[in-house]
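Only a single protein chain was left out; the remaining protein chains are all shown in position.
So, chain A:
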Amino acid sequence: MARYETVIGLEVHIELKTRSKIFCDSTTEFGGDPNTHICPVCLGLPGTLPVVNKKVVEYAIRAALALNCQIAGFSKFDRKNYYYPDMPKNYQISQYDLPIAEHGYLDIDTGGGVKRIGITRLHMEEDTGKLVHQGTITTTPFSLVDYNRAGVPLIEIVSEPDLRSPEEACSYMEKLKAIVQYTGVSDCKMEEGSLRCDANISVRPAGSSKLGTKAEIKNLNSFRALQRALSYEVERQIEALEEGGRIVQETRTWDEGKGVTLSMRSKEHAHDYRYFPDPDLVPLVIEKEWVEDIRRSLPELPDARRRRYVMEYGLPGYDAAVLTSTREMADYFEDCVASYSNPKAVSNWIMGDLARLLNANNQEITACRIKPRQLASLLELMEKGTISGKIAKTVFEEMFASGKDAGVIVKEKGLVQISDEGAIAAVVAEVIASNPKSVEDIRAGKEKALGFLVGQVMKATRGKANPELVNRLLKERI
């Protein structure tokens, strides 16, 4: 048994897909020239007043319900004060003691079965601006600030310290991402920063119920970074304790290039945010009817959909999990199955060839040129024997590149499978005549040689001969 137990809790920030910012009507559009998506409110100019975007409250409730949280009847905004120029006001509007939602959970799969991870709270806040440094943050002579992102709505989701390994932390993130994406309140793109994560991590002697001193790890910008940084941190902390040292409570940053976490600043003094209720924003009283309206509008969520795929389509659990990992892929699958009723065949093609081509071309399934109906008709051509499985792969690649229908490609390129026995028999006779050595080998019991002859027939017919027929005819004639 391991001598130490790892304890991890995650703080996840998710940008909400509203059109305007949380407290003003500046656009939330990603990118844009520096300091162009701003107005007097998000710049914090004197005399301006923030007003809450109703959609932000609705989206926060929507995400919270999907994460099994209880929605507060009364909620308010607070100022989190700190001296850092990523906010022009020197404070960030957030929620402190009365968040919009608390006490939720989500389930993850672990080697030992399903595990329930508690969600402490979910609250709304404004995103910060972006700082541009020359070189690193500690050596740059000065920093440049772009406030386009300042005021973009965020929800922060804080988990209980229920995660026990870097792998569990990654599963939690993947599940959280899937659920929130399903609700439609965010696109959760880690590469664009609309999904971000900080991790609190500590180790303690196995069997102990007292938490060890934690470090907070920042700059975890990908699933890979999360996994690597946490694995590194587990080793670092255990090593420090084994050497008789102690862990300092501090913020550390993940250095992707060096593969290490580095101390940023001691939190013992800096961690004094002096929260107080924002006097510019009046409280929220959330009516039950509103919450129930939102609950009724929630789509089928990943876990339910996955169970249904096993029950309704008879898919293996693994297929069901992969297909439902994003709403877009699951929708694509269901659209295919609507016109071609062999779910396992559809699943194989989506998880195999389609996923491979999408990855290789760095493309989203929603942008795929092969529409579900077109994939279905390709599978039909295969089932009817119009084309062979091998040819189908070629046609599929062509469809992916051009967006043309399978039938059109098959016709244009003359790829129809040859199932005419007479035509194939002629080729078979030729191949037998010109490969006497292989024929002898087969007669001597060397089955392998048959494969070679099948290959010769396929070659002569440019892959179009019906493979079953070729096999049967060769066997009959040798």
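Keep in mind that, in the parts below, a contact is a pair of C-beta atoms (placed from the backbone, for glycine too) under 8 Å apart; a residue touches a chain by one contact, two chains touch by 3 or more; residues count from 1.
Everything that follows uses one rule, which is that contacts and distances are computed from a predicted model.
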> Just by its UniProt name, which of "Aspartyl/glutamyl-tRNA(Asn/Gln) amidotransferase subunit C", "Protocatechuate 3,4-dioxygenase alpha subunit", "Phosphate import ATP-binding protein PstB" or "Allophanate hydrolase" is the chain not shown in this complex?
Replying inline: "Aspartyl/glutamyl-tRNA(Asn/Gln) amidotransferase subunit C"
> Of the residues listed, A:7, A:38 or A:365, which one is in contact with the missing chain?
Replying inline: A:38
> Which of A:52, A:170 or A:321 touches the chain that is not shown?
Replying inline: A:52
> On chain A, what residues meet the omitted chain?
Replying inline: 18-20, 25-28, 33-40, 43, 51-57, 74, 76, 81, 83-85, 98, 131-132, 137-138, 140-147, 264-265, 269, 272, 274, 277, 279, 281-285
